[in-house]
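Mind looking over this structure? Questions follow.
Only one protein chain is missing from this complex, and each of the others stays in its spot.
Order of writing sets the chain letters: A and B. Residues in each chain are counted from 1.
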Amino acid sequence: MSALAVITQLFLALPLLALVVNNLVPRETMRHTTIGMSAGVATAQLLAAIIGFVLLSASGESSFRFALAWDAAKGLGYFRVDLVTLFLLACVGLVSLIANLTAFTTIDDHRSSFTNLLMVMLLGMNGMLIVRDLFSLYVFMEVTGIASFVMIGMYKSTRDLEGAFKYMVLSMLATIFILTGLSLLFIKAGSLSFDLLRPALFEGVVDAKTLLSWVALVLLVSGYAIKSGVVPFHSWLPDAYESADSAVSIMLSGIVTKIAGVYSMLVLVRLFPGNMALRGTLLVLGLLTIITGALLALQQQSFKRIAAYSSVSQMGYILLGFAADTRLGIIAGLLYLLTHALAKTALFTNAAALEKRLGTLNVNEMGGLQAKMPVTAFSSVAALLSIAGVPPLAGFWSKLLVLIALWSAGLRGVAAAALLLSILSGAYFLRLQKKAFFGKLNPRWNSVVEITGGIQVSELLLSIATIAIGLLFPLVLLYLQHAGLV
Amino acid sequence: MASVCAWLLGGATLPLMLIGLPILGGLIIWLLKKYYAAQVAAVLVFGLSNVFLCLALYLGGGASVSLPFAGYGFEAKFISGGLSAVLPLFASVVAFLLARYSVTYYRGKKEGGLFLLFFFVSVGFVNGALLSDNLPVMLVFWEGLLISMSALLLIGNLQKPRATIKMLWISGVADLMLMLGVIITIQVAGQSNISAISHLPVSGLGAAGCVLMLLGALGKAGAVPFHSWIPLAAEDAQSPFLALFPAALEKILGIGLAIRIVTQIYDVQPGSPVSTFVMIVGAVTLFIGVAMALIQKDMKRLLSYHAISQVGYMILGVGSALPIGIIGALFHMMNHVLYKSGLFLTAGAIEKRTGTTDLKIVSGLGKLMPVTAACFVVFGLAISGFPGLNGFFSKELIFDAALETNVVYYIVALVGAAMTAISFLKLGGAAFFGKLTLPQGVKHVKEAPVGMALPAIVLALLCVLLGVFNQLAHTFLLQPALGFTESYGGWPESGMLVTLSCVALGVALLDHLYGRKKSGSALQSADHIHYAPGAKQVYALAEAGKLDPYNWLTAVINGFSRVCMQIEKGVSWVYDKGVPGLVRGISSQLHRAANGSLTRYLALAAAGLVCVAIVFLIILL
Partner (left out) sequence: MNIAIYVCLGAMLVFGFLSVLSRHLINAAISLAAVSAACGVLMYVLGAHTAAIFEVSVCSGLVTVIFISAVSLSNGDKQASAPEKRAHLLPIILIAIGAILVIVSLLTGFSLGTHSTVGSAASFDNVFWETRQADIFGQMVAIIAGASAIVVFFKESEKQ
């Protein structure tokens, strides 16, 4: 049994194990223990994914197949990992770790199910990343979704439930779209396995059955778009993020929408390369998302809602990267996903810190907080600069790669438009920073002190990661150049 | 010791010393600014050493030094010989006299030290520009001169730098043309050493290079339309500056280069389009200058307009491209330097003693300042072309060339001569020979100090000398300078031209007497021309600056900048108000649309599906 076989088992076994252990001990008194344990699971997943990535890329294989432990003995291989999914598995581990660190502070003693749900969510996302079948993808997407609804509504306040309910209803619509699409695709292809779905489905004479596959694709794209919160399917997202606990918002914004929605889109892109309609739709959705998200972010009063709309807007860049439909485009999109996850996670951590210390998230009531909460202010500035694409932070490089990918794919107008639109992210960034951290200190906050504990640790961790990745990014570029991609 | 002297004087280092020594001298004189006697001594030492070095260069038959800048493929070459041996000598003599004058003029004034510093720096630069054989190197000195000149013009006018600004603008445009011309010339010739360039064809690119270089050179000399800063400077600047720059150095440089262009660098043929163009410029310059001089009531302003009109004669001579015209232009330039510097020196003497040169305030000083008045008479007769004085002989040569080219130029030149005479009769009559009037508060007006009177006397003597013994000038200065073997010296050959010139002078005298009788005073003796029907309106326009190309240019630039300002404002509005307003408007509309209603969200998502389908359809069809 190779090392990869052991590592890949961890992605499902660890959360399951944590789930079991969580429920064996009397939980109400052991909140920190259980959260610590899930933090451990997340860390283990992060390390396992990184080691797996190194091992797989060293082995020269494109993917590694495996199955649940009891089926693996029978020689089955219904799961697989490749470099892309291992990268994303690492992202999942990273964001979960941060969410857990934040949860130490934000989750109260009565929320013992938090870790259970988090483990379920982890299972759902890991499952999505390792399956080899569009239908299995849907199943695990649904698992992730259920965990998300419940976590959003965890505190059972009217606002929380409303946010969760909106998410759920929209998700149902997505489910309908996706399932209908999958059925139609199944009729056409006879299977939903990644191995059997080919671009050829869309070729040939346009008859009723080819039409089926096109309709299926439309439905799938729309369904996944709802899941990823892309404009015009985004409306559930800010409500859900705002009402959720900050630890949950971190998960949702940092990784859930990216795995549930964007990864699914990526699956489609990888299954059907060269599909002009898919590519064009991603371009249109991407540009629309960038514009609308940024415009809406400009109007918001709540720190979390600004971050949420910024999330929406940034999702557009990832889609644009995928729309380039080249290896470079996909890599750029994935790196964008990582850098954005870092920055957005940092922002929601800041939101947690502000909510904890100030009791409000309305930016109009803030002001001059950098004197009182320097670490929070610093990490927030670093995160927003990264999102706005200011060199040498991580966000700049990934945005640059996306633009290069678009440019080299011949989509020069789109590249130019995307570049121009990044001004808008600068605009809401400036507005937020000005209102929250700079200017005159609101006398109301004279006695405010800097946040401590897990939140501060994750703030520092994320800022350092954003800066370090930015500084080390030329190495990535060198690697990409070595691989002949840039 | 002797060998060192021989090396210094005869060697190749001479041209370099000619550049370095005046600059060093300027620094020393500046340091001595508190000690008048020491300053005078220093001026004598450095002024005379400059003269002697130039003389050594001239007598030594020229020298050549080349400074290669190893590795850069570039060399700075200085050659002395011909024109570039005669002109430095001439300039050094005039500069020495003016320096001696300036020391006394600025005695007891704070800005004297700085003035002399830049004075000598300018002399060094002029030597450099005259001696450099390399066109770009010449440009370096040429531009350096612009700096020292604006410094001199700024001294005493720091609060009111309008003349400096105008000068920088105008000279800047002229120098730009010169630069372009030089670039084109180097391009056409394939190299940049003047001595190696010979008679480039004036066609195609070469024509552009020739015209641009000529415009640059003549612009430096003060040709229309590069003239209008000079009258303004005459209002603001002190007399020594006017005597040094508009009267002397600029003419030496500008006309010197123009002669080089016409005789050596380009092959300009008489009657060619370039020649016609230059002669038209000359005729216009001549006429505008003298016409404007006619109505001036301030001595310095009047003289400054003559500095312009006299350039017109030189340009006519150069532009004719005939040997007689070119030698006439060179001769006239030298004569002009002598008498016009002298005239400014007399104006400076009046300024020094009475504090003004406005003839409405001060007049009739002849009895009080007899030496100055005598010098003025010599200079005035010389500039008017009184037979026997230097101005007469050079003017006759130019008349000859003008008549040979086209009778129109001759008529303009002759009318110009008559008007020159009229304005100088008026000037002399008012300043020295009319009724004595003094500014308020000035009681005792003495003769100019010796330090100021002596240079004027020397200049006056030189005028007489070059007039009476003009053959000497031809033999020792003009012919060696131009390399001509044929002599144009001696009494003019054409009796008719002399007669006509005398008639013109006579007409001028009659007109002066008529005007004086009509108006009752010498100062207003030209008013009947000033206020003649038709002329009056033109003069009014000209006096108001309406005919000044600089003002047109300024107006155009102002208009342009105003348009730009409006565009800028519009653009700023778009950035400050328009775009953010649009963004905010759209964004608040979107915000209002997202009102939290679930049904709306669902409808939006359904619409999104339709959108995706439409995009698919568009791309597929």
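Note that in this section a residue touches a chain if its C-beta (ideal position, glycine included) is under 8 Å from a C-beta of that chain, and two chains touch if they have at least 3 such contacts.
Everything numeric here is computed off the predicted structure, so don't read it as measured data.
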{"item": "Option touching the unshown chain, where B:Val65, B:Val284 or B:Leu598 are the choices", "value": "B:Leu598"}
{"item": "Sole contact to the chain not displayed, among A:Phe53, A:Phe140, A:Tyr263 or A:Phe396", "value": "A:Phe140"}
{"item": "Contact footprint on subunit A, counting only the chain that is left out", "value": "12, 19, 67-68, 71, 76, 78-79, 108, 110-113, 116-117, 120, 123-124, 127, 131-133, 135-136, 138-140, 142-143, 146-147, 149-150, 153-158, 161-162, 164-165, 168-169, 172-173, 175-176, 179-180, 182-183, 186-187, 190, 208, 212"}
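We take it that only the chains that are shown with their structure count from here on.
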{"item": "Mean-CA-position distance for subunit B and subunit A (Å)", "value": "75"}
{"item": "Residue ranges of subunit B in contact with subunit A within the complex", "value": "583-584, 586-588, 590-591, 594, 596, 598, 600-602, 604-609, 611-613, 615-616, 618-620"}
{"item": "Subunit A - residues contacting subunit B, complex", "value": "162, 165-166, 169-170, 173, 177, 214, 217-219, 221-222, 225-226, 232-233, 235-236, 238-239, 276-277, 280-281, 284-285, 292, 295-296, 298-300, 424, 427"}
